[in-house]
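A single protein chain has been removed from this complex, and every other one stays in its place.
And now, chain A:
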Amino acid sequence: MTRDDQLSHLPHRKRSLRLSLALMGAGAFTLTGCGQSEEVTDVSFDSPKSFQSVEECVAANVYTESACEEAYQASIKEVPRFDSLEACEAEHGEGACVAPTEEQAQAATGTSGGSWFMPALMGYMVGNMMSRTSRGATRQGLYQEPVYRNRQNQGNWNAATNQASQRVSQRQQTMRNVATQNRQATQRSGFGSRSSARGGWGS
C-alpha cells in the first residue's frame, strides 16, 4: 500500500487529532473535569495509555473490550507484511521482525496462518487508535506512517555500540587513562560546565 493509498480516505488535515500529556498536564484533567473554566471544557486531553496487547488494553479498565479489539485489529491491518524474514529485517532492522501469531494472522488477513513476516508490533499502534475526551471515550481512526525513511546503507545501530568502541584508537585509549587515572569514586561535573550566551543551550 502506498502512502497515498493510506491517505486517500482521510480528511486533509495538517494537525494531529488529539494530544495528551502524561506528566506535565495533570492540571488539565482537573480543569476540564471540575469545569472551573467554561472556555476550556472542550479541550480534549486524552488518556495517555498505550498498549502492547488487547489483554493489556482491557486490563487497564479504560476502554471496553470491543473497543480494544477493534483498535487492535485496525492497527494490525496497517502493519507492513513481508514474504521473508530477511526482507522484513532489511527494512526494519535485525531482530525487529517476527512471524505473526495465529491470532495476528487472522486479524490482519482474515485467514489463519500464512507465511509472512512483520515488524514486531509497537504499543503506540494500538494506543493511538483511541482517545478519551471530556465528552467520553471515543475511538479515532488514525493513520500510521513511518517516521524514518529506510536508508539502505546503514546498519543496526543497536548492535553497533561495541563494534564502535572496538575502533577506539590507541591515542584515545591513552587519553581515557589520563582522564580516569587515580580516581576511585565516581567523577561528576565533567559535562555542563560550558557557559552559554544566556545560560542555556536551546536554539
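Here, contacts are C-beta pairs under 8 Å (C-beta built on N, C-alpha and C of every residue); 3 or more make two chains touch, one makes a residue touch a chain; residues count from 1.
The criterion applied here is as follows: contacts and distances are computed from a predicted model.
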Choices "Extracellular solute-binding protein", "Autoinducer 2 import system permease protein LsrD", "Inner membrane protein YgaZ" or "Glutathionylspermidine synthase family protein" - which one is the UniProt name of the chain not shown: "Glutathionylspermidine synthase family protein"
Residues from chain A at the interface with the omitted partner, ascending: 12-16, 19-25, 27-28, 30-31, 37, 39-40, 42-44, 48, 50, 52, 93, 96, 120, 122-124, 127-128, 144-149, 151, 153-165, 167-169, 171-173, 175-176, 179-180, 183-184, 186-203
